[in-house]
Each structure stands twice: as structure tokens, then as C-alpha cells.
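Up next is chain A:
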Amino acid sequence: MPPRNCALCHEARAILKRPKTGQQICRDCFFWVFETEVHNTITEAGLFKPGDRVAIGASGGKDSTVLAHVMKTLNDRYQYGLELFLLSIDEGITGYRDDSLETVKRNQQQYDMPLKILSYDELYGWTMDAIVSQVGKRNNCTFCGVFRRQALDRGASALHVDHIVTGHNADDIAETVLMNIMRGDIARLGRCTMICTQGEDTIKRSKPFKYAYEKEIVMYAYFKKLDYFSTECIYSPDAYRGHARAFLKDLEAARPSAIIDIIHSGEAFEVKEEIRATQKQQQTCKRCGYMSSNDLCKACTLLEGLERGIANAAITDRARKKLDAEGPAPENLRTIPFYQPSSTPNPALPVTIEGAHN
Partner candidate 1 sequence: MSCGNPTVETDALMPRKKKYDKTNECVRCKTSLGNIVIRHAVYCKECFFPLVTFKFRRALEPFVNAKPDGPRRTALKPKGNLLVGFSGGLGSTVLLDLVYRCYVSMDKSTMPAEGGKQHPRHERVWKKVSVCYVEVCDIFPGMKDRTPEVAQLVAQHDGLEFIPLRIQDAFDSSWWARAHSSPGRIDLGVDLTNEELFLNSVPSSTSSTPLESLRTFLASLPTATAMSSTINSLIRLLLLHTALDTGSSHLVLGSSLTSLAVSLISGVSQGRGFNVKEEMQEEWFPDRAPEPSSQREKRTGKGERSVRVIRPLRDVGRKECAAWAWWSGLRVLGRETWPWPGLKQDIGTLTKNFIFGLEKDYPSTVSTIVRTCTKVAPKGEASGICVLCARPIQAGIQEWKSRISIRSRSPGDAIDEKTPVGPSLASHLCYACHTTLTSTSSRPAPPFDATVTKSSLVALPVWVPPQFSEKEELFRTQKMGQEKMRNVVQDFLLDE
Partner candidate 2 sequence: MPSVKVEFSGGLELLFSNQRKHDISLPERVPADGHESGRPVDIAYLILWLRDNLLQERAELFVENDSVRPGILVLVNDTDWELEGEGECVLKERDEIVFISTLHGG
């Protein structure tokens, strides 16, 4: 079979087939098309303006490593004028985070970006290891998810950034669309295909890889020889999400465009007017100031449960009522430091950043 020419430049030999479109292209054209699509995603959505301080949620995994690389590349190539930071969260899972944190530290050297590491331990007083030993392996994902969300916001706030970008890729979003339909999470369904989300007291959060296939991210890392740490969280149980992910992979094998098609479906509908009106209003947590739909935010509720030894308290509304019935929280209960989102850099406030160049 004679070597084919790249479908894009028609000159070089094609060495790979794009998972997203099936086009057979050469290496350089692949880099170009991958980076340009992300650039188009960013500009079409008007995500940034010159001078913005942007934190890249860095886990050391492939999505965030490639994201850091691409953000730096695009920032230079198209002069976005952004100040880029790496922000990493240490959940305190022995063995899991150690290696990926090393990767993030390497990224910081490679891309010459300031790095901030924030740990669950310093923020909440509990590592995931400690949480699991108390609640077991079934509901720990709940804690991790809630805690990480706040941690990212707090870390970004400490860095005084305007914007957080995360490495969520097209596969993640497609999976989330399906999950939210299957679980009836109408609130999330209305938001999950938005490229940029912002709550009243939270920092803007965007997903530049929204239309990038996971396989292509891996391919990009492979050909660019970017190193990352690919690990499975040792605590992941048999979650519903696993079923949805397996189904999504089958769909992709049947027809690769399925991932984009699902995202398109998710963007093509919105929550009906009359349903939106009945959804809970956002307020701020009375204890730590973070955004919440109740008096106490989810993280504070979970933490109270942990501290008082009734760990499953916040998992359901029913359990929450039981916790309240036990009496008010003791005076000296450990709480999360008060959250004051601020995007204006305050030179007076000391911010510990590793290897910072500011």
C-alpha cells in the first residue's frame, strides 16, 4: 500500500489517523490542528483578555500536563497576554499523589510557571487516607469531589487569579451529559456543556479542552514527548460513572463522532423556564463563606460529619437532618478558614508559591 499524503498539507507522509475525524495526517499537521482547535475554542468563547491571571488546575495527569503545554504555546503564539500559574491539589492519598506532584513540579520547571500546591490537610485538616479510614471506600468520592472543588477555588483565590482552567476533555463532558440525564440531575445538565461557569462568589472556571478528544490528548503528549503520570485513584469504587464511561467507549468505537454529537445534543437543549424557577437559590455558607444552596455549604457539612464522627451525615438530606437532631456543633469544632474571593493582587498578603518568579 503506497504511503498516503497528509490530508491537510498534502505534502508530508501521513503517519496517524485522527480519532476525531478519521483524517490521515502528518505529525506537524496534527500538532497544528489540535492546537488551533483549542485556540478557536478559546477565542470563540472569548475566555480571556490580556493581563488575565490564569491558574491551570494541574494534577500531573495527561489532561493537565498537555493543558499547561498548550496554554503556554498558545499564549506565546497568539499573544493572549496571560500570566499563567500552575495550581495543584494534594488530596493526601499515599502513593497516588506523590508521583503526580513530582510531574507537576517538573512542569513548573519546563514551562517556567509559578506553582502553588494546596493540600486537603492544610485546608480541612483531613487527608483522603484519613477520610477513607473513617467513612470507608463507598462514599469517599463524595468527599473528594466536594473538597477538591473548594480547594481549587481557594488556591486560585490565594494566587489572586481571574480564571481557573481545567483539563476536562470532550470525553469527560460527553460522559457527564449522559450521566446527568440518567440520574435526573437537571441543574447540572443545564450547566455541564457550558465552556465557562461562574458562580457569584467563585472564580471563573473554563475548559479549553471541551472539544478535544481524550485519545488526541494522549496522542499529542506521545508525539510531543510530554511526560505525565497516569494513575487510577486507588479509592475509586464501583461508581455509576464507570458504567457510563464504558458505554461511551462503546459508542465511540461504533462511531467516533459520537463524543462530539453528545456534546452537541447537550448544547442544543436547556432547562425549561418553569423548572429553573424552582431551583434552589445560591447563598453563602454561614461558616466558611463559600457558595452554597443551604446555610452550610457541602464541604462544611461533610467536615462537621467527619469531626463529630458521624461521617455519612452530609451524603443525603435525610442524614443531615439526623446530624442536626444530634444537637448543634460543638464550639471548638475545626472549620474551614473563611473564604474571601479576591482577584485583585494584594502585595501585602504573603502567598507561598514554589519557585515563583514574581
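Brief remarks on what is shown
Here is the rule we use: contacts are C-beta pairs under 8 Å (C-beta built on N, C-alpha and C of every residue); 3 or more make two chains touch, one makes a residue touch a chain; residues count from 1.
The set was built so that all candidates are chains of the complex that A comes from, given by their letters.
In this text, all values refer to a predicted model and were calculated from it rather than measured experimentally.
Only one of 1 or 2 makes contact with chain A in this complex, and that is candidate 1.
Put simply, chain A touches candidate 1 in their complex at residues 7-9, 17, 20-23, 29, 32-33, 36-37, 40, 44, 57, 59, 61, 63-64, 100, 138-139, 141-142, 144-146, 148-149, 152, 166-168, 172, 176-178, 180-186, 188-189, 192, 211, 230-233, 235-241, 243, 245, 247, 250-251, 253-258, 260-262, 264-273, 275, 298, 315-316.
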